[in-house]
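Here the complex is missing one protein chain, while the rest keep their positions.
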Amino acid sequence: WDEPLIFELSHPGRVGYTLPKPIEDVEVEIPEKLKRKSPLNLPEVSEPEVVKHYTRLSEMNYGVDSGIYPLGSCTMKYNPKINEELANHPKVSFIHPYQDERTVQGALKIIWELEQWLKEITGMDRFTLQPAAGANGEFTGVMIIKAYHLDRGETQRTEMLVPDSAHGTNPASAAMAGFKVIEIPSNESGTVDLEALENAVSERTAGLMLTNPNTLGIFEDEILEIAKIVHKAGGLLYYDGANLNAVLGKIRPGDMGFDIVHLNLHKTFSTPHGGGGPGAGPVGVKDFLKDYLPVPLVSYDEEKDMYYLDYNVPKSIGKVKELFGNFAVLVRALTYLKIMGRDGLKEVSEVAVLNANYLTQKLKGTRGYELPHKELRKHEVVFSAEPMRKETGVKALDVAKRLLDFGMHAPTIYFPLIVHEALMIEPTETATKEELDAYVEALKKISEEAYTNPEIVKSAPHNTAVRRVDDVLAAKKPIITWRMYRELKEKGEVDY
Amino acid sequence: WDEPLIFELSHPGRVGYTLPKPIEDVEVEIPEKLKRKSPLNLPEVSEPEVVKHYTRLSEMNYGVDSGIYPLGSCTMKYNPKINEELANHPKVSFIHPYQDERTVQGALKIIWELEQWLKEITGMDRFTLQPAAGANGEFTGVMIIKAYHLDRGETQRTEMLVPDSAHGTNPASAAMAGFKVIEIPSNESGTVDLEALENAVSERTAGLMLTNPNTLGIFEDEILEIAKIVHKAGGLLYYDGANLNAVLGKIRPGDMGFDIVHLNLHKTFSTPHGGGGPGAGPVGVKDFLKDYLPVPLVSYDEEKDMYYLDYNVPKSIGKVKELFGNFAVLVRALTYLKIMGRDGLKEVSEVAVLNANYLTQKLKGTRGYELPHKELRKHEVVFSAEPMRKETGVKALDVAKRLLDFGMHAPTIYFPLIVHEALMIEPTETATKEELDAYVEALKKISEEAYTNPEIVKSAPHNTAVRRVDDVLAAKKPIITWRMYRELKEKGEVDY
Amino acid sequence: MAKHYIPNSAHKEEMLKEIGFSSIEELFADVPKGFIKELNLPEGKSEYEVFLEMNEILERNKTVLEMPSFLGAGTYFHYIPAHVKYLIERSEFLTSYTPYQAEISQGMLQALFEYQSLIAELVGLPVVNASMYDWGSAMAEAALMTVRLHRGKRKKFVVPKHTHPERMQVLKTYGKGPGVEIVTVNWNERGQIDLEDLKEKVKDAAGVYIEMPNFFGLLEEEIQAVGEIAHDAGAYFVVGVDPTLLGIVEAPGELGADIVVGEASYFGNPMNFGGPRAGIFAVRNDPKLIRQMPGRLIGMTKDAEGKRAFVMTLQTREQHIRRAKATSNICSNEALVAVAAAIHIATLGPRGIRELGEVILKNTTYLKKRLKEVAELPFDGVNFKDVLVRFEKPYKEIHEHLLSKNIHGGYYVKPHFPELGEAALFAATETTRKEWVDALIEALREVV
Partner (left out) sequence: MAKHYIPNSAHKEEMLKEIGFSSIEELFADVPKGFIKELNLPEGKSEYEVFLEMNEILERNKTVLEMPSFLGAGTYFHYIPAHVKYLIERSEFLTSYTPYQAEISQGMLQALFEYQSLIAELVGLPVVNASMYDWGSAMAEAALMTVRLHRGKRKKFVVPKHTHPERMQVLKTYGKGPGVEIVTVNWNERGQIDLEDLKEKVKDAAGVYIEMPNFFGLLEEEIQAVGEIAHDAGAYFVVGVDPTLLGIVEAPGELGADIVVGEASYFGNPMNFGGPRAGIFAVRNDPKLIRQMPGRLIGMTKDAEGKRAFVMTLQTREQHIRRAKATSNICSNEALVAVAAAIHIATLGPRGIRELGEVILKNTTYLKKRLKEVAELPFDGVNFKDVLVRFEKPYKEIHEHLLSKNIHGGYYVKPHFPELGEAALFAATETTRKEWVDALIEALREVV
């Protein structure tokens, strides 16, 4: 349905808030030149209207609790509700980050305990939980690489190697840290081309950023070779944890030769994604890098049974975010870990991989979808709709939109870039067999439609709150705020 | 959409729970004849499936947060979220009713404070918060009336007077207490017919149960006369608080001559109705009746600053419910009262009455809807669709169903019984002017349809999750449980 | 200033004018003079101030998380998985009314149908209503129903003397309406119902009632025999049951019950100082019984297009239709409590229900074993949750000592059953921790 903007619900005089009275009702003079004179064009609405408005908006949104959500490389698993209950505990909400350590031992213990779990899971020696998100973690990681080389006087190490199948954040993070990004092509199995890597490394190499399994869902089986090449050249090996769900509790980046790891608590560790955040992107390092981590770390004084903020990080890169990270997200992740335990975490990766392969095998051979590279996948699979596009004009985008009509979320599309018309599907371990079967059925049905009645696919979706959204217009005539909209509206430049 | 029954989602082996291990893993022998041998046909589902299932079911339900909900005599007002937050506080959830009083002073204080508010609001002298719902409160009230008369030796007082416009619970509660119910007709203004009342009272009269304003939304302006007649005959006057919202914070039943009052916290005091409960039905009495209240009461020892359970109620009718009532509901109501305060409560009734009269005046004169009785209403209004039925065959039920197509909840229909084809509308103070206007618009549109295209109304609703539901079939072939369904299905007696 | 919950506060003038009124007072013109007054109440406060105030009040409660507690006696600390509360707090469930408009209430109707269905499987009877207020009121209504079933010709309702006192009190109040005669049967030396005494008292009874487990926490072993005695005497057999028992103990429906009552809120709902709760009410699939049962029933049916749908059904038993002749006055029930119970039961499934029963049984057994070390157990048998123990010292003294050790002891039984001496009920559930029991026993050793 249509729900107006909150601004359009405004009626002068309506009030949605209550505030306590001031302690003393004195007049405080604000310097004239600072006084607010410009109008405050905010909506005037009552609390029931606010609640109805956002309730309705929520009903126009699809979440993990609505149905299958197999966005590749996003690990949209079920978000346990106990996580929410504990993250909303008053003992979490109502503590200030600058409180005396003696009054926040619980919070510090949570950070410390979570670090212990992550260390064992990844095979790393020390973690910072400060980064707010995956990309923030990547930035932390590459800054550590930079600091390490500079510290050793190797100022010439200015190149960061990144496979062509990597997430966009990898090159972007490397660039932000001031590195030149060198792209490494994939071979026909979909893994890093060793020869190309050999040719790319040099004394300028700062490191290689890698996911394993990679974004095709394929395990980099030559990882030991890769590590050897990079290390031999004097570079460090960085693990992008986006795909950790595939190997969780079974295989550790630290054992594969990685020196630095970032994780996504909002992917692998079941914290909700909230429509784009908050997440958390902890970064773990091997012992020789721990002096470079952001400050503060949380350490434990066994003798006093006291947790404390540890600023003793001599070569720290500084801070990558204010304070101690997205604490409420950390509470959720630790809760999940304690419930899952060793046995549960292993079950996660095993069933995630089973689900992905089940879907792969069931869909394989369907007309229009091609399965490039190796068949055996880990947590996700990338099909190509290139044959379909060529034969019927129906693109990956159309397939994605048509899936929405079946009440299912689309896969990630057009990524990784090395697969044309990519459909990147990651069911995760929390999908049911019925959901997988239904998803395959829907994709088969769409294939059938593409070859018999392509228009219905190209004009999809048909059963959603809005029809296909015009993103070209959005970019051509940017309307980012109600303020911009009002202006254009007054000029008669918009009819929507 | 269609959502299967939870039983139909079952897959052998799936698990949705975790339980702690027993303290000691001993085998405890249950006597053979008590051991469970019959199968446990419960669904086997995982937690993500449970969450998705009930999330989807919730999306197939209309609540106060979905839109206007003007069910007459139900006072479906906005349920503030702070009520929920406090009712879900661990200090509420995790206390046991038999705890030592010293460890539940907070809980006892809440009960005590709420009583003080209700006393001042109603003009009564003492309250029990034990009753679980309005009808449970009514039962409490009439049992007190019974006990009072018996205590005075007036065993002949076996008749309870109830106006013909009363809620069904009034006669039902009176009957449950063993009274004979005498119905008092309404006069043409829609209020109690004094002459009929005079004729009905006698030495057999135990009391009169009355709502004021009554279910037509009309204030019983001869209430003092009524009280005089009943009291003179030796009866007691009972106030059904279902319609208190109309006079909240302005007019007190105690001042009008009522001896006993029950309130509905889930109506007037903003606690949510939860699809039919839990509610709470506190009962207040004048001083001379307080020794009859259920046990225990909560009293306050000022000297020790201690609240305690008070069993010193010499003529108590006993208990009408286990323990101390629906405590978590009481927490919500007290929160609401503290936020609203004297000023806010008065505003509630004033705007509730304004909204009802606004709607009355806007709708009045629309073809097919008749406004019987007086024009001036309090919190609600009853229109009659009798002209429409006669002229077009469209009944109140059809109008109600058609409203659903406009995304609005229907009014109460076919009640009170004294109005044919009744449409009983109570917008409450939390409806917006726009919602009232839209409601009137919808009712006018339906009138137009009734006179031009009655079929569309008679076959409504058209835009809902299911089409008009066959309640005759439901009664003819009762299927109350999955167990009954399975049996019939096996016999081939159902096709749904 | 306008109130934040009342949008039209801001539009009073304008709306009055539109409908030709000049003031709010005019809308109250029909109220006799002198009735309208200013109440003596505090002014409204901000949400923050009330939040603080309520937090301060609540600080004066000590929870069972802060202080291990061995209280049971009809209210138990069970753990409710977090998703249950999360789901029932969804506003579409939480803020809806009784589902009178079936077409936009399919969610609540189906959820309640599922509740009825899940309870039916547990108790072994196929007809279950959508909830009563609690076990006590359900039991009292069952008593009235057995009297109605005998068309008032039999008014005697037979109950064990060791029926839960709380429920007994509710029964007594309800019984006063139609003048039910409540007759109690003694317990025997094993704390079980005395069958001989029952046989003597069952004559002309409308119904016979028994609980599983009984007030002493014991499984009544002769349930089936009790049912047979009741039936032989032409009485209906009513069983009250703690449903968390039903994974390991036979469904009362299979043991001969005509009516089963009990407490549904043990599933899905926290203790909340005793409320809200939800009473189970189930009967055999017998039109005679169904016609006389109280409360709301959700039924499955079809919509106009033949699609499966749910609706309130058999409403002609209810007060809003039948008024003074209704089977009960109940209107608002405990729907959301029932839905919470349903979600919890569905989460547990057959395996979880069995495991829950086993864990409780084993924890109770551990508690009992340890209690034996320091106190006397008047009765032997299989205990589920509650264990009756007797002390030599006044229990008050023991209680005070435990409290001083930050332990909440059991429920003092003497006020109800003085013949048992200084007895108390100590309870365990799946939430009971070994360290709690061990601390309890240590503290008891210090004082007994």
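Per-chain residue numbering starts at 1, and chain names A, B and C are given in the order in which the chains are listed.
The rule we apply is simple: contacts are C-beta pairs under 8 Å (C-beta built on N, C-alpha and C of every residue); 3 or more make two chains touch, one makes a residue touch a chain.
Please read all numbers here as calculations on a predicted model, not as lab measurements.
Asker: Can you work out which residue in A:Gly275, A:Pro314 or A:Gly492 touches the chain that's missing from view?
Answerer: A:Gly275
Asker: Return the single residue from A:Val320, A:Val399, A:Val419 or A:Val457 that touches the missing chain.
Answerer: Within the whole complex, the residue contacting the unshown chain is A:Val320.
Asker: Which of C:Ala82, C:Leu377 or C:Leu420 touches the chain that is not shown?
Answerer: Of the candidates C:Ala82, C:Leu377 or C:Leu420, C:Ala82 is in touch with the missing chain.
Asker: Tell me which of A:Pro22, A:Gly153 or A:Pro314 is the one touching the absent chain.
Answerer: A:Pro22
Asker: Could you tell me which of A:Asp310, A:Glu347 or A:Glu370 touches the chain that is not displayed?
Answerer: Only one of A:Asp310, A:Glu347 or A:Glu370 touches the chain omitted from view, namely A:Glu347.
Asker: Determine and list the chain C residues touching the chain excluded from the picture.
Answerer: The list for chain C reads 47-48, 51-52, 55, 65, 79, 81-82, 86, 89-91, 430-431, 433.
Asker: Considering the entire assembly, which residues of chain B contact the chain that has been omitted?
Answerer: Residues 11-21, 44-49, 51, 55, 80-82, 84-85 of chain B touch the chain absent from view.
The working rule: only the chains that are shown with their structure count from here on.
Asker: If you average the CA coordinates per chain, which chain's centre is most distant from that of chain C?
Answerer: Most distant chain from chain C: A.
Asker: Compute the distance, rounded to whole Å, between the mean C-alpha positions of chain B and chain C.
Answerer: 19
Asker: Using the average of all C-alpha atoms in each chain as its centre, how far is it in Å between chain A and chain C?
Answerer: Chain centres of chain A and chain C, defined by C-alpha means, are spaced 46 Å apart.
Asker: In whole angstrom, how far does the Cα centroid of chain A sit from the Cα centroid of chain B?
Answerer: The mean C-alpha positions of chain A and chain B differ by 47 Å.
Asker: If I count partner chains per residue in chain A, which residues reach a count of at least 2?
Answerer: 11, 18, 46-49, 51, 55, 80-81
Asker: Return the residues of chain C touching two or more other chains; collapse runs of consecutive numbers into ranges.
Answerer: Counting only residues that touch two or more other chains, chain C contributes 3, 5-7, 9, 11, 44-47, 81, 83, 85-86, 91.
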